[in-house]
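One structure, pasted below without further comment.
Up next, subunit A:
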Amino acid sequence: MLSQLRKVLAASALSFVVATAAHAADKHKVAFVPQLIGIPYFNAMEAGGNRAAKDLGVDFVYSGPVDTNPVDQLQIVQNLIDQGVEAVSVSVLDASSIAPVVESAKAKGIKLFTSDSDAPDSGRAVYVAQATDEGLGTTIIDELVKRVGEDATIGIVSGEATASNLNAWIGFMQKEAAAKYPKLKLLAPQFAGGTAERAAQISGDLMAANPDIKAIIAVASSTCPGVAQAIETAGKIGSVIGTGYCSPNTARSYLKSGAFGFTVLWDPEQLGYLTVWAGKQLIDGKSFEAENKIAGLDKPATYDAAKGILLLGPPAVFTKDNVDKFNF
Partner candidate 1 sequence: MSAVRQSGSGVFSMNGREWSLLVACLLAIAIFSVASPHYATQGNAVTVLRNSIELLLIGLGMTLLLAMGGVDVSIGIVMGLAAIAIGRILGADGSPFVALVAGPLVGALLGCVTAAVVVLGRVPAIVGTLGLLGVYRTAVFALLGGQWLSGLPSSLNDLLATTVLGIPVPALVIAVAYLIVWLALRRTPYGLHLLAIGNSEEKARLSGIPVIKVRFLTFVISGVLTGIAATFYVATYRNVETSIGSTSALDAIAAVILGGTSILGGRCSLLGTVLGVLLLRILQNGLLLIGVPSLWQPVVTGVLIIGVLGFEAVSNRLPLTRFQRAPA
Partner candidate 2 sequence: MTAPFLVARNIGKRFGALTALADVDLEIRPGEVLALLGDNGAGKSTFIKILAGAHPPSDGELLIEGKAVAFASPKDAAASGIATIFQELALSENLSIAENVFLGRELKRSIFGIPFLKRAEMRQRVDGLLQELDAHISDPEAPVGSLSGGQRQAVAICRALNLNARLVIMDEPTAALAVAETRKVLALTRRLAGRGCAVVLISHNISEVLEVADRIVVFRRGRKVAERLAAETNHEEVVSLITGAHPDVRALEKTN
């Protein structure tokens, strides 16, 4: 038992040393807290954050919950605040519940801002947005209508029912459909909770329930493989188009097989870069211009002072023709 204990001790000591060595330098620190770790999307943001940290001479801390659990996320943010990380950005799981850490950050003079998923009324410093929620919702509907026509039935498969950013996108899809395409029949969203298995099950059931279904939208990136697989297994390639907010790497084989017609996403790597850049600006006390040219980004980022949104740019549409040009 003692030897076991010794091993545990040695292992933990080792990891402590590694961890501290990495952050020993006395630089400004910017942190990003994703909704959950271990998915390609946020990994790409991390990569972008790291690139920006190198370019801008800051330390970048990336830490997030293992499940989409808001309390775990809060705990991580709170600990970053306690550590004295000067700027903390959060991809908010639930807009309504980050109020406690906003208060606590204010009390310590720490810049808390949101990135990727917003909490509009929380008093955050800025929202670094990949695209507006509205833009995301409308783009996917507009692109779909181009392919399936205005007179179609469309299903929606999302991830966690509690993710506020996903729900906002769905909200804008419904608004767009109601306003522009009155004949479009948007089915009520179904929630798969993040596993491909459930997403496939639900998509299969949706297609069976609605034989006239023309398209299925995978709202959470974790549901993309499931939706695509269901379309392939059901033998509905060509009659049902899959789409969603999926990264090119996840969707590549489905785009090529025809299960997916197109996907909509921004480059999360660039979003990560912009997030760290914004954090550095906040620490330095600099304000954002209406248009910010940033060395590490392809396009300038626009700033909406009224809403406090720093925008990466319009989302990109990936199809089987252009998907091989991207690797994220």
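The criterion applied here is as follows: contacts are C-beta pairs under 8 Å (C-beta built on N, C-alpha and C of every residue); 3 or more make two chains touch, one makes a residue touch a chain; residues count from 1.
Criterion applied: all candidates are chains of the complex that A comes from, given by their letters.
Bear in mind the structure is a predicted one, so any value in this text is a computation, not a measurement.
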Notebook entry, point to check: Considering only this complex, which of 1 or 2 touches subunit A?
Noted result: 1
Next item on the list: Using the touch rule from the top, collect the residues of subunit A that touch candidate 1 in their complex.
Entry: 37-40, 42-43, 46, 66, 161, 188, 190-198, 200-202, 204-211, 222, 225-226, 229-230, 233-235, 249-254
